[in-house]
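What you see is the complex with one protein chain gone and the rest in place.
Let's turn to chain A:
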Amino acid sequence: MSTPNKISFLAPIKNWLLRNHIWVFFLVVFGAFSLASPYFLTVNNLSNVLTQSAFIGILAIGMTLVMINGEIDLSVGAVLALASALAIGLQDSIGVWPAVFCGLLSGVALGALNGTIIALSGIHSFIVTLGALIGVRGLVFIYTGEDALMVSDFSYTEYPEIYLGPLSITAMIFLGLAFLFQWILTSTRHGREAYSVGDNIEAAHDAGINVKRNKIINFTICGGLAAVAGILLSMRLGTAEPNAGKIWELWTIIAVVLGGVRLTGGYGTLWMTIGGVLTLAVMRNGLRLLSTPNYVELMVMGAVLIMALLLDHFLSGISRKKTS
């Protein structure tokens, strides 16, 4: 009598672990660095990690939505740079908050443009956003003229200095957005539709879902969130470099995939993404605390990503065998 009970009790946990293995991995990495460095497990350091992870994290939220749709957005790094350049560059002429609003608007507009082109033309999002990645970076350079823009009024850099205990406002915005969009994914019509579009686009279309609108909305959100990350970055740095956010789209994709979200679409949650983002951030931070040179970090990241992919490959192989 006790055995079947035990199975039914353990099964959901096992299932959850199979889906969210990133958190197990996170705990392992976290534990290892806690033992390896005395500076790691301090409130100050962890608060820093969370703040640093917020930028890639906010990009990753949008990327997750797009990936659930079965698409990809390579332009987030460039959109981030444009928003941060506009937020700083326009301040002197139109004031701080209008400038921030313009930066935000640029992200929303570029996201909507990407989504609209993808939906109307039927070109794969990889191509459309690869074009945007190259082109938007061109826009950034045209606007800044190759030089970094700097704020003239440094009170701008004090906005992110709001803390709730150890939590910075930047980290709070990241976590708040993650909760908000997880709620949207699980509890709204748009969220449910996003999964069905990614899972089977023909079936979704036949079921009466407006597939194009769903994608356009998700790309717009993705662009808008990239702009949010860019503005937060400009507040933190006080400058906007034309090369800001370069290859951040790769780090974002790495974080999201590390979390277990599938590139094929229809699968993934923001819990996975947060797991991936935090694991990446903890690894970067921990390696730096151990004063490993920069190249080790890059090599470890590459190796870990391959390992995560292998793990996911074999785990999904196991679960596939079980169901069949």
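Here is the rule we go by: a residue touches a chain if its C-beta (ideal position, glycine included) is under 8 Å from a C-beta of that chain, and two chains touch if they have at least 3 such contacts; residues count from 1.
Following the convention adopted for this analysis, contacts and distances are computed from a predicted model.
Visitor: Just by its UniProt name, which of "Ribose transport system permease protein RbsC", "Vitamin K epoxide reductase family protein", "ABC transporter ATP-binding protein" or "PepSY-associated TM helix domain-containing protein" is the chain not shown in this complex?
Guide: "Ribose transport system permease protein RbsC"
Visitor: For the chain left out of this view, which of A:128, A:149 or A:281 touches it?
Guide: Only one of A:128, A:149 or A:281 touches the chain omitted from view, namely A:128.
Visitor: Out of A:120, A:180 or A:290, which residue would touch the omitted chain in the full complex?
Guide: Counting the whole complex, the residue in contact with the absent chain is A:120.
Visitor: Using the document's definition of touch, tell me which of A:36, A:94 or A:142 contacts the absent chain.
Guide: A:142
Visitor: If you put the missing chain back, which residues of chain A would it touch?
Guide: Those residues of chain A that touch the unshown chain are 72, 117, 119-124, 126-128, 130-139, 141-142, 146, 250, 253-254, 257, 263, 293-303, 305-306, 309-310, 313.
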